[in-house]
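First up is the structure itself, then whatever we jot down about it.
Apart from one protein chain that is not included, each protein chain of the complex appears where it belongs.
By written order: A, B and C. Residues from 1 in each chain.
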Amino acid sequence: MGSLDFDIAHLFAGGLVLVSFMMLYQDRLYALLNVFALHAFVLAFSVGWQAYIQDAPHLFITTALAIVFKGIIIPVALHRIIQRLGIHREIETVVGIGPTMLFGIGLVALSMAVMLRVTAEADRLAREDVALALSVVLLGLLMMVTRRNAVSQVVGFMSLENGLILAATGAKGMPLVVEMSVAFSILIAFIVIGIFLFRIRERFDTVDIQALDRFRGEQR
Amino acid sequence: MTALVADAPVVDAVSVILLIPVVAGTLLAVLPGYWLTARLNVLATFLTLLAALSLFFFARPTSGQYLLVDDLNVVFVALNTFVGFTTSVFSASYIAHELEIGRLTPSYLRFYHAMYQVLMFAMNLALTANNIGLMWVAIELATLTTILMVGIYRTHEAIEAAWKYFILGSVGIALALFGTILIYLAAQPVMGSGLDAMVWTLLIDHVARFDPALLNVAFVFLLLGYGTKVGLAPLHAWLPDAHAEGPTPISAVLSGLLLNVALYAVLRFKMLLAANAKAIAPGPLMVTMGLGSLLFAAFMLYRRRDIKRMFAYSSIEHMGIITFAFGMGGPLANFAGLLHMTMHSLTKSAIFYSVGHIAQIKGTQKLADIRGLTETHPVLGWGLVLGVFAIAGMPPLGIFMSEFLVISSTFAREPLLAIPLVAGLLVAFGALLLRMNSVAFGDPLGSTKPAQASYVPLYAHLALVLGAGLYLPPPLVLWFQHVAGLLG
Amino acid sequence: MIPDLVVQGGQMFLVLLLAPLLTGFVRKVKARLLRRQGPPIFLPYRDLVRLLHKEVVLAENASWLFRAAPYLIFAATWVAAALVPTFATGLLFSWTADLIAITALLGSVRFFMALAGMDVGTSFGGIGSSREVMFASLAEPAMLMIIFTVALVAKSTQLSTISNVLLSGHVGLRISLGLVLIALIIVAIAENARVPVDNPATHLELTMVHEAMILEYSGRHLAVIELAAYLKLLLYVSLIACIFTPWGLATAGAGPAAYLVGAATYVAKLAVGGFLLAVFETVIAKMRVFRVPVFLGASLMLGLLGTLLLFVSRSL
Partner (left out) sequence: MLAAIVLWCVAALLTLAVAATATARQPWATPVIYSASLAACLVGLAVALTGLLAAPEPAPAAVLPLGLPWLGVHFRIDALAGFFLVVVNLGGAAASLYALGYGRHEPTPQRVLPFFPAFLAGMNLVVLADDAFTFLLSWEFMSLTSWALVMTHHRVADNARAGYIYLIMASFGTLCLLLAFALLAGPDGAYGFAAMRTNHLGPLFAALVLALVLLGAGSKAGLVPLHVWLPLAHPAAPSHVSALMSGVMTKVAVYGFIRIVLDLLGPPEWWWAMVVLALGGVTSALGVLYALMQHDLKRLLAYHTVENIGIIYIGLGLALAFQANHVAWAAALALTAALFHVLNHSLFKSLLFFGSGAVLTATGERDMEHLGGLIHRMPLTAFTFLIGCVAISALPPLNGFVSEWLTFQAILQSPDLPQWGLKILIPAVGALLALSAALAAACFVKAFGITFLGRPRTTVAANAREVDGFSLAAMFGFAGLCLLAGILPGVVIDALTPVVQALVGDRMPVQLGVPWLSIVPIAEARSSYNGLLVFVFIGLSASLAIYAIHRVASHALRRAPPWDCGFPSTSPITQYTAGSFAQPIRRVFGTSVFQAREHVEMPPPGDHRPARLRVDLRDLVWDVFYVPIATGVEVAAGRLNVLQFQTIRRYLSLVFAALILLLLVLGIWP
């Protein structure tokens, strides 16, 4: 494939990483949701481009899914939830934004270091793409563990999963990609519904030691 | 039907194994009433067991792009279906009591039975899958099913446990998927695009020419992703609560089967990596995680107050031992690992059977409120004692043999590795024995009403474990040895 | 065969006859050293006879053990005493028990003595027994160490062989032997309940060990026990004599003349031993009960030292 194709694909992939950093940077929920929508759109473009250059039309389904579901439905739904639960205030981060960003950069470096050992005869695009996808995944995880707020953790998980889709589409002729993206969308729907159902306001979990002592009869 | 397929299967057994649960599941989802559904559940699992056993006696279906039957997974399938069957028998009597005291409503009963069959289907699919993508899907399906069943009581703790399981599980899902993608990426340049690059039997043929670096990263992700399901420390967090809060049959299935299925996946990929000379050796990683889990769980056993949670931690411990054994590799250790896995499934599910009835009689799972069982309920009490001794590796029960082989082969090869292993076993035994002493002996405490329990599954398992400790039938041994050879 | 038997029997009755005399002699000498007239030297015999003709007053709750013990004690002591070479070595049955066995025999004597002391269930009996076994727990190891030393020198634990070897003069002077001689004397004093360990002449609670155990005995039982005590004293003196002054001992089958010489020298040795004992008892004072362990510990250390010296010097 021509170098232009590669550059464009690379551009999208790099963009995705960049947006992940932007998400790490946000400390307001609404802004975070907007950035996540952007994340989804960038992913959609990247997937669409892959569909075009690999002329794999079924990937367009994934593209559509990304735009409609992740780009629109989920952010809106989360908006609603935030309003319902009345938690539209600053995200409580565990460590400051600055250190998180630094650590994120470290993660990107790590994923590069790991991935660029891959011998060059492995298809170049795949190699670069996977490196970036890995960093997106790691950044998503980082977001999950550095945010206390349930919504932002879901967002983190979704960005992680975007990284997965990126890797999957980057791999030429990977079967079952569409099915996996669908499966994941359902999974995320579950999570969102769960949050809403169980009225999990601030955190994923309402674990507190007294509750444990009372209910589980475990001793600390 | 098996009579027909003496050499040329008309309906191959695997599809039967997979079909029965699906059909039964759909039926159970709609059929009302306890009496019928419970028996249907038992019947379905029994038929599945028959079909699985037929794999031993008749020509195997040829493995295609999606399904695979080889020596390795036949063992797992047989074990899976067997424990699935006995557990369904136990579940019949257990659920009856739950309905009596109204912890389960009929609608949830239907849901429960359907889910049970779906779980069986998912696990069998995961075991027979030849396509690593399919395997992933199946394992995730199994996980989601168990999540729903853990939360079935909808108490505060149950939902919390299910939620914890859900979140950690999903992250595990993601990691495992990433690993799978990486495997495909490694395979794709060699084997070309398309489905073939995900078929395990083809992968193992070409893996030698794959890119080692990609394989390494892939294995790391797969180990962590599926390791979360195996419950290896530090990925274990979901396991104790899920065991403690769910219905006991599910605890039995979780400990006895699901952990094995996840471990099976890890083994498959270990074989892949072992076949590539330049890739990182998977052994040390597994040995480290195994030892870590063993020691961690051994110490965690001490402060437990909830009987089911305690045995959940002991499951973590034993998964650690098994992972350690497979990590050590070599004919003896692999044999021991397989044996240990089988024995642990049987023993741990037996323990959960007895624990389930005990908890129902006493109306509590708190260790402090259960005492003197051998006085009030000798059959259950001694059953529990036997189970604890079996799980602690006391002769002449089966686990003794496997632990004997693991420890001795390790000590002869890597003396320094055996010391923490032995220490962990001793510490864990101390904790288990301490609790068992107070539960089974001393002045009775709590309700002494007679148990309406089905002792058959409990003692059937214990008898098998005892028999295996004394005598392993030669065919089984050859089988295990062959598989151990495969595992390298 | 027959003459050997006769000689052996002769020794048995010789010790039986001489034993009270030795005690009487010691008492006499002690009295003289204190410028007292002192009892007649044959008083012990008369004591025995008088006791034998008295009736036995038995405590109500005394058991069969209480009545059997005196005879067992006497018999065991007598056998032990008869196995120690007095005027001749290598007698017919001398190999029946070596030095270790003789010590052990005395140990069983003490065992039954202590039991007898506890039988009636009085506080004094208990005192006596517990103190006795406490002394013994130190005296016996000391005795064993002594035996080790001697046995290592003579390469044998047979008393006859030992005295022959020491007689033969190959041994020469050994520090170890000197050490164990002192140790043996200490043990002998303790075993025979003499001053400073115990005082056979008093019945004060503070001083009672041996006397407390036999407090409840009377009549013939007491007589037998007394005789056993006399025999024990004689045994130890003749033991010391035959190990450290083996001169004059006749060898087996040496004929009557040699036997007579041996007997004469033996009596002389007894006299010297008794005299020394009396002197020692008059110059020294009774010590507190809990000083005795130190006293005996000293002998244990001496014995161990002697043994160690030999073990080490063997290899030089």
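Structure notes:
Convention: contacts are C-beta pairs under 8 Å (C-beta built on N, C-alpha and C of every residue); 3 or more make two chains touch, one makes a residue touch a chain.
Predicted model only: the values in this text are computed from it and were never measured.
Among the chains on display, the ones the left-out chain touches in the entire complex are A, B, C. Only one residue from B:303, B:449 or B:482 touches the chain missing from this view: B:303. Considering the whole complex, the residue from C:157, C:192, C:238 or C:265 that touches the absent chain is C:157. The hidden chain makes contact, of the residues A:61, A:114 or A:178, with A:114. Although one chain is hidden here, its contacts on subunit C can still be listed: residues 12, 52-61, 63-65, 71-72, 74-76, 78-79, 82, 93, 95-98, 100-101, 104-105, 107-108, 110-111, 114-115, 118-127, 129-131, 133-134, 136-141, 143-145, 148, 151-152, 155-158, 161, 203, 205, 215-216, 219-220, 223-224, 289-290, 293, 300, 303-304, 307-308, 310-312, 314-315. Across the interface with the omitted chain, subunit B contributes residues 163-164, 167-168, 171-172, 175, 213, 216-217, 220-221, 223-224, 228, 234-235, 237-238, 240, 280, 285, 296, 299-303, 332, 372, 374, 389, 392, 394-396, 400-401, 404-405, 407-413, 418, 422, 425-427, 429-431, 433-434, 437-438, 441-443, 470-472, 474, 477.
Interface residues of subunit A facing the missing partner chain: 94, 107, 110-111, 113-114, 117, 138, 141-142, 144-145, 148, 153, 203-205, 207, 209, 212, 218-220.
Assume only the chains that are shown with their structure count from here on.
Chain contacts here follow an irregular pattern that is not a line, a ring, a star or a complete set.
Look at the CA centroids: the one farthest from the centroid of subunit C belongs to A. Located most centrally within the structure is B, per distance between chain CA means and the overall CA mean.
Per-chain Cα centroids separate subunit B from subunit C by 79 Å. Averaged C-alpha coordinates give centres for subunit A and subunit C that are 100 Å from one another.
A straight line joining the Cα centres of subunit A and subunit B is 31 Å long. Across the complex, subunit A meets subunit B through its residues 114-115, 117-119, 121-123, 126, 130, 133-134, 137, 141, 144, 157, 160-161, 163-164, 167-168, 171-176, 179-180, 183, 187, 190-191, 194, 198, 200, 204-207, 211, 215-219. On the subunit B side of its complex with subunit A, the touching residues are 133, 137, 140, 156-157, 159-160, 163-164, 166-167, 170-171, 173-174, 177-178, 181-182, 184-186, 188-189, 192-195, 197-198, 211, 213-214, 217, 241, 244, 303-306, 309, 365-366, 368.
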